[in-house]
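Got a structure here, written out as structure tokens. Questions coming.
Left out: one protein chain. Kept in place: all the others.
Order as written gives the chain letters A, B and C; numbering starts at 1 within each chain.
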């Protein structure tokens, strides 16, 4: 299956892109997607401890199952205002 | 001596005027001025317990001495904002 | 020019106040607008009007502005009060506080409004829909 990945702020800069399509085996969890992303973009790995992950706009934990066509967003610490 | 008296809000309505010149013997205190005003405008007397009095823009007590040409203001409870 | 109390007889221009207040070294602006209400103690109000002992009111407003800057970590506090008739839902008073951080800005703005209600010779009169009018019950100055 494929999902869409959105990279924001530092994650966007480290990955060198703001979005990408990611191919994943079925079933996959959020942690599997992160492992694949870290493999493709090793510079992202130092962000892992600080990132929140959203799946279709909702914060999720690493063991959440991903469905085909999902939108996965990498969200560094926020600083609005 | 003469002083100027300013009436505000309810004091203005009860007195039927916004300002007046008041003739007072020398020396006079604020309490003397109020007594003279109460005599001229008996309807003002029900305001006495609620009034603050300013002399030349400063809050004063009834025993304060008045100088010639002073500006005495009758200030009902305030409600700005 | 940071502390400039004003009494005005027309619409309070809050956009001008916040624009004049903004500073590149400060991150927070808090604007309070007190707006005229169409009811009070269950009676419908159709008009409001304000009067002031202007020289003393200006001095009292300036004193509040200075006190706000002295008591709180804020850069400026400015108060504008409207006098005469104020149409319903329009601002009768504006307080603008500028600060590096927002916490003190909120505190100082609230302080300024509390003081304004207590210590400034301004009076509000309400005109009622059912007829009649009345001065709003207030606070004795100096108490």
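FYI, a contact is a pair of C-beta atoms (placed from the backbone, for glycine too) under 8 Å apart; a residue touches a chain by one contact, two chains touch by 3 or more.
Because the structure is a prediction, the values reported are computed rather than measured.
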* Structure fact -> Shown chains in contact with the undisplayed one are A, C
* To do: Identify the residue among C:31, C:61 or C:141 that touches the chain left out of the display.
  => C:31
* **Absent chain, residues of subunit C that touch it** => 14-15, 18, 22-39, 88-91, 100, 102-103, 105-106, 109-110, 113
* Structure fact -> Note that subunit A touches the chain not displayed via residues 6, 8-10, 50-52, 54, 57, 59, 73, 75-81
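By our rule, only the chains that are shown with their structure count from here on.
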* Please set out, as single numbers or ranges, the residues of subunit B touching at least two other chains. => none
* Structure fact -> Among subunit C residues, those touching two or more other chains are none
